[in-house]
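Below is a structure I'd like to ask you about.
What you see is the complex with one protein chain gone and the rest in place.
Showing chain A:
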Amino acid sequence: MNATVVSLPLPTLPEGWAAEKDFKAIGKLTQEGSSMRTLEPVGPHFLAHARRVRHKRTFSEDDRIQAQAKAKKIEQDSDSDISEEEDPMLLARDAKDWKTQDHYKVLGLSKYRWRATEDQIKRAHRKKVLKHHPDKKAAAGRADDDNFFKCIQKAAEILLDPVKRRQFDSVDEEADIPPPTKKQLAKGNYYELWGKVFENEARFSKIQPVPGFGNENSTREEVEAFYNFWYNFDSWRSFEYLDEDVPDDNENRDQKRHMERKNANARKKKKAEDNARLRKLVEEAQAGDERIKRFRQEANAAKNKKRLEREAAERKAAEEARLKKEAEERARKEAEEKAKAEREAAKKAKEAAKNAVKKNKRVLRGSVKEANYFVEGEASAATIDAVLNDVDLVITKIDADEIAALAGKLNGLTVADEIKNVWKEEVSRLVGAGKLKEGDIKALVA
């Protein structure tokens, strides 16, 4: 907290001023109108204020805690990440056996391993050198004690050379995380346990970044991308580091070539084994992956849903077609029946009309007979014939209605003159209408 400097003097203490502990409380802060206002939540000073309020710290407490936090951070940066206990067994190692040596452990980086940055390796190396340099040991009275120092130099040589480091990382079994056992899976989180394994294996991938194993909420795309990636895993892992030493003498060339061939074959074999191991790992993880089962079920459900929908649609269409057909059939039948009934009715009417005409004709013919063929006494055959011929001629000239009308007029008449008058009228009407010629009818109107 910076103080503001004011260059105005304070008054001197008046004579006789006295108070307990030299402090006299007199007034109180004006609270009236001391308003609640809202601070703008912006800027470093506000954030400091927020920190104090949230953790209920006073100014000086917060200052102290912030200072401590800062100091701790610096210390961590420098040292804590590369301080490991040195195993006495390790210190006693023979530098000649560098092939079997754990370089990370030698440098005190066993918890980082392939994750260790170059900077960490350099710092770790320097730290070890400072401690184990043979000159220091010589100063302590142990001359020629440079065994572990050689181990350190070898470790640094390998780990600081990217090619050699990869070769070593390829065969660094300490870094491997074994796949979870069934027992572990039963207890722990499936995704977490396998996730760790794959995260670890991902260090061998030529393609970075590697998709994560995800969790139970991962989408289908994510899960599929994950398995596709791992089934097509492109690994840089190689096994040169485990090669047997090739004798370096020019005398036995055959022996040398034989060894080289053997090594090459061994590498190939190991690489194939490693690929198979990885594949098995992925298959194992996939076999137990609930997400895949769930996706399959969901896909099936979706497919079934589609099929059921299709079937329902088909059924519905068939039903509709059937109903339509039935309705058509019914309509056709109704129409047929109606037509039949109409035909029959027409036939009946026709027959009735025919009968009526016949009956009326009979009345007409009967009427002339009633009038005794318009002659006195016994009518001669010729007369009868002539009259009847005329009647028939009239009948042929008039239609059924007129016949009926005529019959109506004649019906009930018995007097010959009246009958004759009716006939005469009819004949003259017909002549007037031009249907008959004067003279065609003689006997009837005579």
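Following the convention adopted for this analysis, a contact is a pair of C-beta atoms (placed from the backbone, for glycine too) under 8 Å apart; a residue touches a chain by one contact, two chains touch by 3 or more; residues count from 1.
Convention: contacts and distances are computed from a predicted model.
Can you work out the missing subunit's protein name as recorded in UniProt? Choose among "Pachytene checkpoint protein 2 homolog", "Putative heat shock protein", "GPI ethanolamine phosphate transferase 3, catalytic subunit" or "Terpenoid cyclases/Protein prenyltransferase".
"Putative heat shock protein"
List the residues of chain A that touch the chain left out of this view.
Residues of chain A in contact with the hidden chain: 1-14, 17, 19, 21-47, 49-54, 58-59, 217, 219.
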